[in-house]
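Notes follow the structure.
Note that one protein chain is taken out, while the other chains of the complex remain in position.
Up next is chain A:
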Amino acid sequence: MSIDLTQDYFALFGLPRRYALDEGALEAAWHELQGRVHPDRHAHLSDFEKRRSMQWATRVNEGFRVLRKPLARAQYLLELAGVDAALETNTAMSAEFLMEQMEWREAVEEAREAAEVSELEDLHRRLLGHAREVRGHLAAQLDEHQDYEAAADTVRRLMFIDKLQQEIDEALLALEN
């Protein structure tokens, strides 16, 4: 058993290079690969071979981590396409989108301060629906149109939506306790 470290993660797991992904197939491929490269299976081998097997196992786990999460998978697809999503430096989101984000945040803050659990739950539901819609756009941009620049913008939007979801979850958790 050996692993080609220059292969991308999709090739490593024998999956098509797409955003839409069969999660069951990914999991099965991960278990199978893990079983083959696990360092314990190579305990009788030389130090060099053990080290190499460790390196393979790390590669397999890192690949699984990236592919299983939709947003990380999308970022990886952009990386493979040579498109930099500039998550650290691109601050120029559309004003309309940012205004919307600001309004969401204000609504969460107000509901949190007023301890309105049902309001937070309602925001949570609405945001889930919105996120599903945006991820639908992302799938079309990546898999159907190969429009990576547009997909990069959508990935940036989803980063904000993710953060917002976290804020709502935290607020709900704080109110429950």
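Everything that follows uses one rule, which is that a contact is a pair of C-beta atoms (placed from the backbone, for glycine too) under 8 Å apart; a residue touches a chain by one contact, two chains touch by 3 or more; residues count from 1.
Here is the rule we use: contacts and distances are computed from a predicted model.
For the chain that is missing from this picture, which UniProt protein name fits: "Iron-sulfur cluster assembly scaffold protein IscU", "Acyl carrier protein", "Peptide/nickel transport system permease protein" or "Sarcosine oxidase subunit alpha"?
Spelling it out: the chain absent from the display is recorded in UniProt as "Iron-sulfur cluster assembly scaffold protein IscU".
In the complete assembly, which of A:L87, A:A114, A:L128 or A:A174 touches the absent chain?
A:L87
Suppose we count only contacts with the excluded chain; which residues of chain A make the list?
85-93, 95, 97-99, 101-102, 105, 109, 155-157, 159-160, 162-164, 166
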